[in-house]
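For this view, one protein chain was removed and the others were kept in their places.
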Amino acid sequence: MISAVRFLAPWVAMAVLFAVAPHVFVSGSALTMMSVMGTMIIFALSYNVLLGQTGLLSFGHAVYYGLGGFVAIHVMNAVIHAKLGVPVVIIPLVGGLAGLGFGFLFGLVSTKKAGIVFSMISLGIGELVSSSSFILRTFFGGEEGITTNRSALAPLFGHKFGPQIEVYYLIAAWCFLSIVAMYALTRTPFGRMCNAVRDNPERVEFVGYSPRVLRMISFCFAAFFAGIAGGLTAINFEIMNSEQLAADQSSLALFMAYIGGVSSFTGPIVGAVIVTFLQITLSDVSSVWQLYFGLMFIGVVLYAPDGVVGWVKLHQQAALRGQLWRLAPSYALVAPAFAAACVGAIMLIELANRQFQLVQSEGSAIRLFGVNLDAATAPPWIVAVLLFGVGVVAIRLLWPRIGDAWGAVNERLHSRDPA
Amino acid sequence: MTVALSLVDVHKSFGATKIIRGVSLDIESGERHAIIGPNGAGKSTLFHLTSGRIRPTSGDVLLHGERITGLQPFEINRRGLSRSFQITNIFPKLSVYENLRCATLWSLGHKYAFWRSIDRLRDVRERSQWLMQQIGLTARRDVPAGVLTYAEQRALEIGVTIGGGADVVMLDEPTAGMNNSETEQAVALIRKVTEGKTLVMVEHDMSVVFNLADRISVLVYGQIIATDTPDRIRENAEVREAYLGQVSQQ
Partner (left out) sequence: MLQLITFSTLNGVLYGMLLFMMASGLTLIFSMMGVLNFAHASFYMVGAYFGFEISRRIGFWPGFFIAPIAVGAVGALVERYGLRRLHRLGHVSELLFTFGLAFVIEELVQMFWGKSPVDYRVPPSLDFVAFRLFDTTYPAYRMFMLLTAVAMFAALLVGLTRTRVGIIIQAALTHPDMVAMLGHDVPKIFMLVFGAGAGLAGLAGVIAGPALVTQPSMAASLGPILFVVIVVGGLGSLGGAFVASLLIGLVQTFAVAMNYSLAGIFGSAAPPLLGDLWQVTVAELAPIIPYVLLVLMLIVRPTGLMGTRET
């Protein structure tokens, strides 16, 4: 009984969170952002079925997302045109099945080998489909894309899903179901063997499994869920265009999964939320927000390869044993240095952005962190360089203290372990 | 006396270099058969050829009378032949329990099931626990395999090899790198888990060979120069000259 409660608790909590969120964050823009987050969570999780769970690095995952969305939108238009009684709630499934179909087709070719060959095939197929979308204009709508009207489909219990709040709940429901389904997948014999194939494909053969079949099935699942995300996107924005098949969209999946953390199930969920949030808010604040993205990604690759969730999990054991306080002093020392370096870097980037444009259109005045500065004068630059430089030097000098603190923590953790 | 595994005039060349130059060998059901020979004789290559990792240039391999030459390793494994590796080849990020569990899944018929929860499968759980007990690693159940000691990893390697219930077990230098007490334990383990099965073993440690083997084959420069009981091998002049002569008398 108790274990059943413990098992169900996180899921109930998540369901409650999804249900209650729009009442906590009530603004229209928040609702839009949460809707996009919902679809991106599914997209990022589907990507991690390939990367984190089966060890396949794909550079063309947007193909299944995009094709799923395009098929979904065409089906929606067909349903509207023929006045069929199909409610919009089923459309994501259409997207999913389309994704599955293409996943099977391209998977036959892609999954023969793993490693670099797989990555290169995924890149090639991605570019192939993306380039084809400019040629096949009837299906992909050319430059304008394909549009639809989601409230023109048959209503469900009186709901036509016109208002954003209704779309949010539609997305939230599908998101919840997809998360449950993908989690359940990891707890099956198939899911476990995918992990094995990620770690040691040769050994997998010698326990009776075909790595190729494992990869193929995994690929199909990933494409299926990507297609669901695509279908939800088609419903949410009521438009699909070839950008959603392009390399940038595939890169986004990689960014979200990796920044969140590929070695845990929840990593991509966290990554999708963070990246979507930054994507939407940063683009209002700075014109070079994508640069920050790329730098963040590089930072994660260099210093936190297990992503945000991985970093948090590092502290899990220590937290459970009440040892976190040992880390607090050294963290507190490094934090200001880290903040200074970040602020300095941001200043440098924004000042450079303002000052070094080839075409100076906005003058050199800039407002950073609430302070008006003139990018053409020396002082802001000096401050920026100092902040960044001092911050970096301080981090390097203070880092050994963190190492020592962790040493002390690990000692405690292991001395209490039964040998 | 039925033949479990049969090598029929097997040749293997890598480019112009001939590694296996015509090996014919019949391994009887239930016997414990050791293959010994100097370094570079081709013992590991023979294992790779039998288990499907590489294809013979010519010749055939038969398992229970059925031709398995050129089949994929997983196809051969499903027909009842399992092997261990000289360099430990397990799943480093998975725990001991999970490693063994992976080894049991196919033979218990679960295949690519993505609709069943693995934690609910009682047969998987029971077999994995039994395997853990057999190899003596129950206390290390949740430790990631990559962190185990060398001897523990070798024991796990054996566990994963027999996990699928194969009746022909091939062990490639199972006691390599072990000290005396570890070797003793490994021999006891091997004897226990291969009871009633056919065992083919490559070994360098002569004490292990003479302790365990019913018959010994001596492989020198890609050819078998003798196949016989341990006592007669010990007395075989050709063998002594080629191999045992360099090792101190047992």
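Think of it as A and B in the order they're written, each chain with its own count starting at 1.
Note that contacts are C-beta pairs under 8 Å (C-beta built on N, C-alpha and C of every residue); 3 or more make two chains touch, one makes a residue touch a chain.
Predicted, not measured: the structure shown is a model, and the values here were computed from it.
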Chains in view that touch the one left out, judged over the entire complex: A
Given A:A4, A:V24, A:A82 or A:I116, the one touching the chain that is not displayed: A:I116
Of A:A21, A:A154, A:V213 or A:A247, which sits in contact with the chain we cannot see? A:A247
In the complete assembly, which of A:F297, A:W311, A:Y331 or A:W381 touches the absent chain? A:F297
Touch rule applied to chain A and the missing chain gives residues 57, 109, 112-113, 115-117, 119-121, 123-125, 127-128, 131-132, 135-139, 247, 251, 254, 258, 288, 290-291, 293-295, 297-298, 301-302, 305, 349, 352-353, 356-359
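As a convention for this text, only the chains that are shown with their structure count from here on.
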Need the CA-centroid distance for the pair chain A / chain B, whole Å please. 44
Any idea which chain B residues touch chain A in the complex? 51, 72-74, 77-78, 82-83, 89-94, 98, 101-103, 105-107, 110-119, 121, 124, 160-161, 163-164
Residue numbers on chain A that touch chain B, as the complex places them: 184-185, 187-193, 195-196, 199-200, 202-210, 213-214, 217, 221
